[in-house]
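A single protein chain has been removed from this complex, and every other one stays in its place.
First chain written, first letter: the chains are A and B, and each begins at residue 1.
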Amino acid sequence: MAVFSRGFGGRARESAPDLPPGQFLTEDFPVLSAGPTPEIYTAEWSFSIRTETGAQHTWDWEQFRALPSELVSTDIHCVTRWSKLGTSWRGVSLDTLFEEVESSYDYVMAHSYGGYTTNLPLEDLLDGKAWIAYEFDGEDLDPEHGGPARLLVPHLYFWKSAKWVRGLVMMKDDEPGFWEQNGYHTYGDPWQEQRYW
Amino acid sequence: MTSHVDGNALAGSLSEIFRTDMTTAVCCCGGCGDTTTIATEMVYGTDALAHGSIVRCRSCDDVLITLVDTPERTVVRFPGITTLTVDRETPPA
């Protein structure tokens, strides 16, 4: 049995009616660090999608930025219990990036500069549900928030929105990524509170 | 933003899993071969807002140990360590 510490309430936890269960509002944009922030120059940056045939679709920064982009306004939910409402991003829809990609596989592993990985079902990336985002609040995305570009899949817990993303690899079966191997839920739906295994 | 701390800071969390003070255990990095005590490796994510603690090699940044506490279990992985040497003399922490 833990003893209670008189007068300790913890950080003010402001709940709001429209939040997923167990989430609290935050106004700032906390940075969760898992390692040194990788230094990525757009001149060296590329993004690719690889399929089961070995086919690789690759965009360098210029090609990527020439693609049509969308302004995205969305709420984000971090598994460490903060939610931030009405964030605004600019990015390229994964529908656009997958236009020419042929694959019969249903799962995707996202890979990042720095070695991070996270797994997602392909259908969660399509139909206007996910982007490769490169602007936040009208500014270039900060390296500490995943710049130059990060995955944005706001309907899942935010660890799925891999920072510093550099590519997607199609997978036949769902395999766990970095945090998913370490106790976090394979899917991560905030509305069903799928935090851990 | 909370930056990294020394492996020493994980003494408490590791003591919940091992019977001895693990910070003086010597580990060999599978990535670069660097061999040193856990106390001198780098630890990220010990702050309240982190997903879990990550021990990285002080010389090549490879992930050596990850430690996540969930309400029901503790998950520890050793993705980057080839050898872990624990002195038998080390009394409990």
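Here is the rule we use: contacts are C-beta pairs under 8 Å (C-beta built on N, C-alpha and C of every residue); 3 or more make two chains touch, one makes a residue touch a chain.
By our rule, contacts and distances are computed from a predicted model.
Participant: What is the protein name, per UniProt, of the chain that does not appear here: "Bacillithiol biosynthesis deacetylase BshB2", "Probable tRNA sulfurtransferase", "ABC transporter permease" or "Oxidoreductase"?
Facilitator: Missing chain, UniProt protein name: "Oxidoreductase".
Participant: Across the whole complex, list the residues on subunit B that are touched by the chain not included here.
Facilitator: Interface with the chain not displayed, on the subunit B side: 2-9, 11-13, 15-16, 19, 21, 23-24, 37, 39-40, 46-48, 90, 92-93.
Participant: Suppose we count only contacts with the excluded chain; which residues of subunit A make the list?
Facilitator: For subunit A, the residues touching the absent chain are 2-11, 13.
The criterion applied here is as follows: only the chains that are shown with their structure count from here on.
Participant: Just curious, how far off is subunit B from subunit A if you go by their C-alpha centres, in Å?
Facilitator: Whole-Å distance between the two chain centres: 26.
Participant: Subunit A touches which residues of subunit B in the complex?
Facilitator: Going by the criterion above, the answer is residues 1-4, 44-45, 48-52, 54, 56, 61-63, 66, 68, 70-73, 75, 77.
Participant: Would you mind writing out the residues of subunit A in touch with subunit B in their complex?
Facilitator: Residues 11, 30-36, 79-80, 82, 115, 144, 159, 179, 181-184, 195-197 of subunit A touch subunit B in their complex.
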